[in-house]
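In this view, the complex is presented without one of its protein chains, the others remaining in place.
Here is chain A:
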Amino acid sequence: MPDQLLYAIEAGLNGLMAGVLYALVALGFVLIFKASGIFNYAQGVLALFAALTLVGFQNGQIPFAHLINAIFGTDLHTFGWQLPAIVAIVLAAGVMVILSIIIERYVLKHLVNQAPIILFMATIGLAYFLEGLGDIMWGADIKKLDVGLPQGINETIDTVTYNAFGYGFFIDNLDIVASVVAALLVISLTIFSQYSKQGRALRAVADDHQAALSVGISLRFIWVLVWSIAGFVALVAGIMWGSKSGVQFSLSLIALKALPVLMLGGFTSIPGAIVGGLIIGMGEKLFEFFVGPMIGGATENWFAYVLALLFLVFRPQGLFGEKIIERV
């Protein structure tokens, strides 16, 4: 096989893997938008906050230590323990559930029946608030995140492809783990929404708020539930991205990677988020491989949006989005 073709296949495969990571972020947006019609601007910050909380628990960091020290003149930093990763993940997930309850009680409850733009604005405020809260609670320094996920080249794929083609493909072990986790997450969410009582309630709310309320479904409970699930998805995304770059405040910018995925896949479809992520991931990597060198490189950020816009020309609701027909 010609070298260029092998390199292109490698770039494409890595694009698919990157797409899964984008899809993980996009999933959180989809869940909330589907259930409540809110475009949650704070989803990226939720991932950051979840990852900060996870590392904080894992390292036994005292929350608000800097603030406490400044007020009381103490010199507190850590509790002096290291928690196992799984315990820290469970605790961080618990914090995300508590956060969802707080968001519902102090933000969303007061905005029932408001226009979508008002809810969107509220999530912008929430994003800035959570970013500041994360800073005060855990500090702004870069933290190493190690929950035991493998990283680096997958030796088996490298060896097998080398023996077959004379060129070993690079596939990151972390990306493989992310793909498996994303698949499990989608399967779990699908089973949950199809077969559990709460899942059916969630779908009912997504279909028609008024009708769902009329049959006794609690909108407040559904909002807490869906924000908790989105918080958990944010935690998973935070773990995957944080393992690559350390946990630091630019983690919230991963939301930028989810936007073209949402535009392409549709805001209301879980499979859409996955398929959208894969198309965007592979499309941008192949474009960078073939066209990037001719135009100076660094094409991925903007090409993802161009690709999404191209799809929008033909399907404005996205690949899997619901077509809204309003009759006058």
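FYI, a residue touches a chain if its C-beta (ideal position, glycine included) is under 8 Å from a C-beta of that chain, and two chains touch if they have at least 3 such contacts; residues count from 1.
Rule of thumb we're sticking to: contacts and distances are computed from a predicted model.
Missing chain, UniProt name from the options "ABC transporter substrate-binding protein", "Respiratory nitrate reductase subunit gamma", "Carbon-monoxide dehydrogenase iron sulfur subunit" or "DoxX family membrane protein": "ABC transporter substrate-binding protein". When you scan A:Pro2, A:Gly80 or A:Gly152 for touch with the missing chain, the hit is A:Gly152.
When the whole complex is considered, the residue among A:Ile142, A:Val180 or A:Leu309 that touches the unshown chain is A:Ile142. Among the residues A:Thr159, A:Ser218 or A:Asn301, only A:Asn301 touches the chain that is left out of the figure. Interface residues of chain A facing the missing partner chain: 7, 10-11, 14-15, 17-18, 21, 65-66, 69, 73, 131-132, 135, 139-146, 151-153, 170, 172, 241, 244-246, 248-254, 257, 285, 288-289, 292, 296-298, 300-301.
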